[in-house]
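Every protein chain of the complex appears in place save one, which is left out.
So, subunit A:
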Amino acid sequence: MSGPSLMDSLFQRTLEDLIKGLRQQLIGEQAFISKALEEIRKEIKSPDLSTKSTALLKLCYLSNLHFHDMSFAAFHALEVLSSPRFSHKKIAYHAISLSFHDSTPVLLLITNHLRKDLTSTNEFEVSLSLQCLSRIANVDLARDLTPEVFTLLSSNKLYVRKRAVAVVLRVFEKYPDSVRVCFKRLVENLENYDPQILSAVVGVFSELACKDPRSYLPLAPEFYKILVDSKSNWISIKVLKIFAKLAPLEPRLANRVVEPICDLMRKTGAKSLLFECVRTVVTSFSEYESAVRLAVGKIREFMVDEDPNLKYLGLHALSIVASKHLWVVSENKEVVIKSLSDPDPNIKIESLRLVMAMVSEHNVAEISKVLVNYALKSDPLFCNEILGSILSTCSRNVYEIIVDFDWYVSLLGEMSRIPHCQMGEEIENQLVDIGLRVKDVRLELVRVARDLLIDPALLGNSFLHRVLSAAAWVSGEYVEFSRNPLELMEALLQPRTSLLPPSIMAIYIQSAFKVLVFCLHTCFVRGGSTAGVSASASYESFDDLSVENGAGSTVAHGQTCTSAPITNESIVNLLKLVELALSPLLGSHDVEVQERARNLLGFVDLIKLEALNSSGQEENDSEQKGVEATKIIRLVHDAFSKELGPVSLSAQGKVPVPDGLTLNENLGDLETICSDIELPSSNTFSFGYPSEEKDVSSFSNLQIKEDSGQSNESTSLLAEHRKRHGLYYLPSGKSEVISNDYPPANDPALQGDNNDTASDLVKLTAESLVPKRKPNHSKPRPVVVKLDEADEKPVAVKHPESRDDSLSGAVRDILFGSEDILPTSSRSNLPSSNRKGKEKQHMITQVESKENVVGDGNSSSRRRKDHSHGKERRHRKKNAEERNETDRKEKESSSNHPRRQKSRQRAEEPLKVPPQTSVIPDFLL
């Protein structure tokens, strides 16, 4: 009966066999492993525990190093765990901590095993189960095993106790209520003189303090003592971490601690401890000038060290200082810049961050120049790192640091020409964004865009396509700033554009449309004498616009006409060019491209038929037709010339819902309304009625950048509809503008009312939204349109996890709580506001009780002062001093004064005694 299992156990492969086999297999690793797994599945069911445990061990190996699922063995692991043999237990615990997780179904069954082993007399078994608990603890386990862990916290076996201390952290995390039980004992262990225990406890507190430092302020005196007395660098590092968290919360504590830390920094020879001191000072003691200077000195030593590790850490520390003391970075500018060409990419990135931290509006140009040069020389990865950080730094907070936008725009152009540049998308966004936000830069923007478009070589680089699409859009949208629209047109329609992906091709075509309309408009409407009274309105607004843009652009405007006079002849050529370039695209597979090409060609046909023939040759005859064509051109041009403003993400939300409009109501009755719309019957090709042109154009702005002719048609319908059924549209009035920070970007009524259009709007918003900062530069910074809410990055409000809350809550309860919870351990409490007067009294009783206890031995585990040594006296005084200092806050009584001074003098003693650091055996280095 026991036959097969016996045979199994006799001929079972051991782990070593498995490993050897795996290394020598000829059938392929996967095949070998699946065969081995098959064996294991069989063996693990064997009733013999040795066989089972060996199988489990092999499975662990496969799971651990070859990542095979071992969850099927969860129950078997528990079976092995129940073995009385240590070797089996060890394997089982190993398997469990490797494979169990919170949703393992048999997790509940392990509680009793763990409990049994936690109370075992064999310290190694206890240690194993503690180790396992630290890994797999969940709420239930933590709750059920809290009593056992509590007992172990005062175990007299050091080996067990230190492990129990380390595990407490996980138990607290999972089950915060255990704090009420265990916390006091944990604190007692702080007084332990065994460095291992101390190290474990301090480790736990440094982790706890990371999450919620405030709760542990009352323990500061203990930590201080450890900091001053510690002979182990491991412990000192952890205590420093704790102080780095506590000091910012309590300035008096920082005052006390900063000196010992500086001492430590001067004396220690261990680099790790030294670095920890430096980091503590620069993160948490940055207002102590002398300490920072000392730390900066050390940082400099680090940075010029041969060891790349120290160099890296030095730069890293410097970047921490940089946030508060920028002078430090400027002082070390040479080293930082030099590190940009370090062979180590990590060091390079760190120094790049530092360089970016130095950037301000005064030096942004120089730094960018240096960096772009570096980018040209470095490998693709770092090159893009540099470009990315320039882009993000410059665009930070809506281009806060940019004063000279002309320079920045040309920098963008320059960056996109760097061979390795892959930041196309970001550059695209910024080009468009700047175009929308900064009016004054559009002239330069169009120039940069033209340079990019006109270069046929750039079309071959797929990383640049996004940049080109932005350039195309910019040149179409702001074509009125162009010196030579005809040239632009040629660039947009050049044959190599076939290399572009369809979506960008579509933008090119649309931009070509805009440019064409602009050319026609200049030629026929502006240049021609036919501009009637009806056209003057839109005409004026356009002029207003350019006047608003300042003298520069008006001059440019003049140049447009002079440098590249658009004659009828050139128009004819232009139309021919369009037809030539776009007719192949009519068969494009991409709907977007096809549709836009059709739009444009349709428009060209229309113009050619109606305008060119007539106005070119027999003016008197077809005057009527010419007017018709001009009208069309003007309409389309108006549609394009309206400005697109940046729209706040929350703009929609700001439109108040009018009274009586129920948004959730069934819209079925709309059908009846829709049915009585009469289709405008004037023309087959209608761009809307002249009388409504304002509405048309402003509505078209609501469309995204590339509104096409067809959308114009539909918007004209919409406008018509609006006129009839104004009732169903959102009311728009002045009151809205006043109530909102930013008026809905393209509010039709608003724009209709104020004829001077968007420019005033921009001014209005700029006044209210651009921060009061008035940089006094020779060249005034152009206005940057800013939308307060949309531009602030949506910061996800981080709620600390409830678990942490309850954890720190529990800790606070213990530490700050009422005396009756902790009658004896109040010494550890710095006075909290609710205990004022009692403080002194307590202190005295404490001192007394301590004196009684001296030499008392380990009689009571509940008492905290049982570890009294000769040193105790000194510590006590220090503690008393510490309390006194805090006392001062509570009540400023004169009687307290002399004593405090005295105790301070005494307390200073231990600091003056040359700390024993010189004789500390240096464990760390």
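Going forward, a contact is a pair of C-beta atoms (placed from the backbone, for glycine too) under 8 Å apart; a residue touches a chain by one contact, two chains touch by 3 or more; residues count from 1.
What we mean here is this: contacts and distances are computed from a predicted model.
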Candidate names "AP complex subunit sigma", "Monocarboxylate transporter 13", "Regulator of G protein signaling 11" or "Fibronectin type-III domain-containing protein"; UniProt protein name, chain not shown: "AP complex subunit sigma"
Of A:Ser50, A:Ser120, A:Ser650 or A:Ser806, the residue in touch with the unshown chain: A:Ser50
Per the touch definition above, residue among A:Phe124, A:Trp407 or A:Phe463 touching the missing chain: A:Phe124
Residue of A:Pro251, A:Pro308 or A:Pro380 touching the missing chain in the full complex: A:Pro308
Option touching the unshown chain, where A:His94, A:Arg185 or A:Lys225 are the choices: A:His94
Selected residue (touches chain absent from view) among A:Pro176, A:Gly203, A:Pro221 or A:Gly424: A:Gly203
Those residues of subunit A which, in the complete complex, touch the missing chain: 2-3, 6, 9-10, 15-16, 19-20, 23, 50, 57, 60-61, 63-65, 67, 69, 85-88, 90-91, 94, 98, 101-102, 124, 130-131, 134-135, 159, 162-163, 166-167, 169-170, 195-196, 199-200, 203-204, 207, 210, 232, 234, 237, 241, 244, 271-272, 275-276, 279, 308-309, 311-313, 343-347, 923-925
